[in-house]
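This report concerns only the one structure given below.
Note that one protein chain is taken out, while the other chains of the complex remain in position.
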Amino acid sequence: MTYDVIIIGGGPAGLAAAVSARENGAQDILILEREKELGGILNQCIHNGFGLHTFQEELTGPEYAARFIDQVRERNIPYLLSTTVIGLTQSEEGVQVTAVSRENGLMVYSAKAAVLAMGCRERPRGALNIPGTRPAGIFSAGTAQRLVNLEGYLPGREVVILGSGDIGLIMARRMTLEGAKVKCVAEIQPFSGGLKRNIVQCLDDYGIPLKLSHTVVDIRGKERVEGVTIAQVDEHFKPIPGTEEDYACDTLLLSVGLIPENELSREIGVELSPVTNGPKVNESLETNIPGVFACGNVLHVHDLVDYVSEEAAQAGKNAAKYSANAPARGEEIPVETDGAVRYTVPSRICPQRMEEDLVLRFRVGKNMRNAYVCVAVDGKQVLRRKRPVMAPGEMEQVKLKKEDLQGAKSIRVCTEEA
Amino acid sequence: MKQYDMIVVGAGVIGSAAARELSRYQGSLAVLEKNSDVCEGTSKANSAIIHAGFDAEPGTWKAKMNVQGNQMLDQLSEELDIPFRRCGALVVCLNEEDMPKLEELYQRGLKNGVEGLSLLSREEAVKREPNLTDQVCGALLAETSGIVCPFEMTLGLAESAAINGAKFYFETPVTSLEKIEEGWLIHTPKEDFTAKTVVNAAGVHSDELHNMVSEKKLKLAVRKGEYCLLDKAAGSHVRHTVFQLPGKYGKGVLVSPTVHGNLLLGPTAVDLEDRENVQTTAGGLAEVLEKSALGVKNIPTRQVITSFTGLRAHELGDDFVLEEAAEGFFDAAGIESPGLSSAPAIGKYLAEKIAEKLGLEKKTDFNPIRKGTPRLREMSREKRKEMISRNPSYGNIICRCEEISEGEILDAIHGVLGAKTLDGVKRRTRAGMGRCQSGFCSPRVMDLLSKELSLDLREIRKNQKGSEIVLERTRGGEKA
Partner (left out) sequence: MPTIELTCISCPLGCPLKVETDQDGKVLGVTGNTCKRGEDYGRKEVSAPTRTVTSTVKILGAAAPVIAVRTKTDIPKNKIFACMDEIRKACVKAPIHIGDVILADIAGTGVPLVATANAEKSA
């Protein structure tokens, strides 16, 4: 059989995409999930702070996931667990997905449309080239989170955290509550990559120092971490001699960034953005490969899961529409960026195909206060919005109107300083 | 007290090669290794190159063993199921003034009996390797140079020895040796061993072992070299191993594809006091990146996924020490580059000497074949499907980045010399060697190790004793 829509990944993005695809008419949907349960990374994110936008209440990760899992089950949308997709290619019907599992062996599935919802992975130590020894006791924050929250084990007692991404901040509090001593969080940038609320409630509440413009320059210990050296860095991120401080610890947690997981996207020929490491998509969240859509952290790393769900619902809807009647592609105009805007999703827009409103998401490269977000179409400003605060750790969005874009040749999104 | 005819000290590539060759003969054989797995020292962190053999001074052990060892690799990789590819090497000259040295190297290679050597003009070299820098003015091509996985090579040799009767004792460091009538009494913290003959393949500690039995003292200088490993996306940046001709810019570093499809840069060379110091340094890693750019352009250095340091034992006479240092005590000391390439030949040479000494006959039932753990990712879809239908655990993917299944990990744990640690699993299967460097799969691999070896999760280690991963349960009591 040929599915209408196959969804690769049963995390928050995949679940929302599936529900929306069904709501928009897709009958035969299949979710392929490599874990034993639906829900993705939310299952280990047991802290609260999810769902304020979507459900107007503050949920924990598993609670947020459960709401969507219930919706999938209510709609009898089929899913396969413990199933890993190992191949994605184009075919006459649309796409061909090769997956393996213990139950079904190696299977090939055909679908008219596919939604990429594979999420992201954490950057490892090697990507930073941190010098020193290679003992036990160095974990990515997410691995430590899994060990503590799902497996019930404490990975260390005296902890230094490198990187102030949200997972790192959350784990600083989590480890503290479990009786570990978190000595400091070092961040190489002059600002934190995490949400401000997490600095307050995960670090400040427990007196954990956040050392901005600092990084780890040495790791000691042969079998197990025995200590790390932290130094201040200059504006080129080079350690400043003489600023080294030694911390005795048995554990180093790394929260130094997330990388969208796009091996399958690459295999099918999806064009990736060097800025986001995710697919380049148009207004329908469709990649350069017709019928292949992307959403969630595989597309670009989000700050809030609520936006993942919102984006994924859009991708699911467009995939459903595509599977019913693949529309002809109109001319797409690239979205140019300027000022502190690092990228936009989507990065191409076809004004004919867009809906009345289009949410354009982006991130800025530096902290800004009372700055403006401006959108110009063919050189003429169509939108100018004041933002009291913008930060690299937080995703921004603006809404574009179809009427503003008719006949447009160019779109430009930029920030203006106060 | 355990009694053997032959004991090999050290389960690196040299000790394992010696053990495999010795296992062709009648007589009892054991290998004593201080670490908890094979290939834990010099053998695990090096350039992974099977050199052609043009580099060493003619007439030296290095020259002789390298050329012989290189020739043995095809058959060996076939018999032991280890990945090996003759990708060829280019030694690039970065400076016109140094061109005569390239010619010298070529002549030296011919003297050493290396086949498949030729001198290339800049144009010819660039045609073969488009990413060479503009500085490259000529190159020596060595067609027989190859790449191998040092861990799988060592494990293959060791398991082959074990299949043919060799007994392996891990976490068994030799603390002293005594000459006795029957040969040697070997002390370890666990128990004592006797052997008629001993092979000293103790790597960076081979001088210490030698000095326990010989008045003619040996002193090794330990050198460390730092490397960077790049993502598979960068793996095809070069097709050959690209060496830099030592010259105006110093010794240079190599840029090479690896047999698993990554790109390897390095090594630096720094003399060390501490023989176990495998730290990487900011300066060393910067040097690797800087020097590798001299010969090869546009290396995507943003794709570095890990860095590591290797140790090599340099003997001051600049050659391997292969001799009977005391009655029945055979040295394989000072084995630095091209040690990996030479290992099969060194093993063969030592085994022949020992067999002659003990008057041992060859076994009639020696089994040269050893199968590695299957590599499903490299199989055709049909073959993979068939494998999974026979053993469904091959369908359960544990390591996402390298696509390694539960079945492959179970095979590694229950292999002839099975994995007992996370690193053991990683080196046997590549689970955890990919882009996320074990972030996703390590808790799952820990679970499998704990289940299969009946160990508590707190006992699961990265490698040696003291490298346990998790310290305590967050909630008291047992896992229900």
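Points worth noting:
A and B label the chains in the order they appear, each numbered from 1.
By definition in this document, contacts are C-beta pairs under 8 Å (C-beta built on N, C-alpha and C of every residue); 3 or more make two chains touch, one makes a residue touch a chain.
It should be emphasised that the depicted structure is a prediction, and the values quoted were computed from it without experimental measurement.
All shown chains touched by the missing chain in the whole complex, by label: A, B. From the options A:E74, A:E103, A:D205 or A:D338, the residue with contact to the unseen chain in the full assembly is A:D205.
Remark: the residues of chain A touching the chain excluded from display are 43, 46-49, 52, 58-60, 62-63, 66, 148-152, 177-178, 195-197, 199-201, 205, 303-304, 388-389, 394.
In the full complex, the hidden chain is touched by chain B at residues 473-477, 479-480.
One rule holds in what follows: only the chains that are shown with their structure count from here on.
Rounded to whole angstrom units, the spacing between the C-alpha centres of chain A and chain B is 38. Against chain B, in their complex, chain A makes its touches with residues 34, 82, 84, 86-87, 98, 100-106, 121-122, 124-127, 129, 131-136, 139-140, 142-143, 146-148, 150-157, 178, 217-218, 222-224, 239, 250, 259, 261.
Note for the complex: chain B touches chain A at residues 228-229, 276, 278-282, 284-285, 304-308, 381, 384-385, 388-389, 392-397, 400-401, 403, 405-406, 435-440, 442-443, 447, 457-458, 461-475, 479.
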